[in-house]
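Missing here is one protein chain; the remaining ones are kept as they sit in the complex.
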Amino acid sequence: MEYYKITSQEIDVNEVVSSVIHPESGAVNTFIGTVREFTGQKQTVSLQYEAYPSMAEKQLCRIGSEISDRWPGVKTSIVHRTGKLAISDIAVVIAVASPHRAESYEASRYAIERIKEIVPIWKKEYWVDGEEWIGDQLEQTSYPNGRPEEERHD
Amino acid sequence: MEYYKITSQEIDVNEVVSSVIHPESGAVNTFIGTVREFTGQKQTVSLQYEAYPSMAEKQLCRIGSEISDRWPGVKTSIVHRTGKLAISDIAVVIAVASPHRAESYEASRYAIERIKEIVPIWKKEYWVDGEEWIGDQLEQTSYPNGRPEEERHD
Amino acid sequence: MIKVLFFADQREKVGKDQLEFDGEGMNIHAVKTYLEEKYPALALDRTMTAVNEEYEEEEERLMEKNDVIAFIPPVSGG
Partner (left out) sequence: MIKVLFFADQREKVGKDQLEFDGEGMNIHAVKTYLEEKYPALALDRTMTAVNEEYEEEEERLMEKNDVIAFIPPVSGG
């Protein structure tokens, strides 16, 4: 059974994978985002994720619907963790099941790109020498239309 | 710690994922192959996988090396199950960890394509009305050079 | 009354995670202006607006009783 969840608990990858497997699926692709220590020379100590949980779950569910519209028969579950995370902790797990492997890759990639566009979750990075909300500094990102575009990956 | 294994036991996805996560990774892509019930109108009842285990593990390890040559810093683990599997059972788990997400998708896709080319594992399908070794019927596949090409995905 | 939610840096700048006030009948643009005057540190120009957990493009949209509005900073999940 597909699900879309914001949680402050550790994410069990097996559970997310199991939720999308069904008799018509032959392939499950998962994308797992983990906390990386180095970005160039910058050393991350920990991350904090914050969400607007009720809305974030609705947006994750919307991504699942977009996927089953584009790739009929494809099932998706997405879980994103919030709170303080250490290096190598799992922040997000996306699982996509499909009859054949090509769509499982495409749909999984689509899901992570859409999460980075429309799901109200924010990351605060704690470095050795400071901290910052990442959305706050993204001067290149703005929303001239007041909301993200409907679907920009074709 | 990366590993390459043929096993007759159930595969634990969490374990394969954990084995590739490291402080420089920010993304883990996994590909999980499951037993699909229907292929067109043909209904599968169960599958049996057989391997040449020692050689198959060497070939899986070779795929891991090919990946780290092409995508430096990318880590790969692969586990393939053998024996009789039922519908929805997991046959193979590939986990690929990389600093950024694009390579994790590319390398994961590369791994599954290479498995289907060079790793000595065979599938016998049991249908409602018969059974067949899948490699046996693949008349379109032959090896004019006596072995699979070195790397045919560029 | 309507409710405004603050997230991430907004929450830190405002010092709380929500605010209720008598904003019925104001449009979204007026709510932004009101908040930016009340909390000069807030910058809402790069945000998306969400009303009752759905994105809302129309700046002229009028607030109704019990609406929950949030100004979503550029997201950075994943």
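A few notes on this one:
Letters A, B and C mark the chains as written, and numbering starts fresh at 1 in each.
Everything that follows uses one rule, which is that a contact is a pair of C-beta atoms (placed from the backbone, for glycine too) under 8 Å apart; a residue touches a chain by one contact, two chains touch by 3 or more.
On a predicted model such as this, the values are computed, not experimentally measured, just so you know.
Looking at the complete complex, one finds that the omitted chain is in touch with B.
Only one of B:42, B:84 or B:116 touches the chain withheld from this view, namely B:116.
Residues touching the missing chain, restricted to chain B, are 33, 49-52, 54-56, 58, 80, 91-92, 112, 115-124, 133-136, 138, 141-143, 145-148 (touch as defined at the top).
By definition in this document, only the chains that are shown with their structure count from here on.
Most remote from chain C, judged by the distance between CA-atom centroids, is B. For the pair chain A and chain B, the distance between mean C-alpha positions equals 25 Å. Inter-chain centre distance (chain B to chain C, centres taken as mean C-alpha positions): 49 Å.
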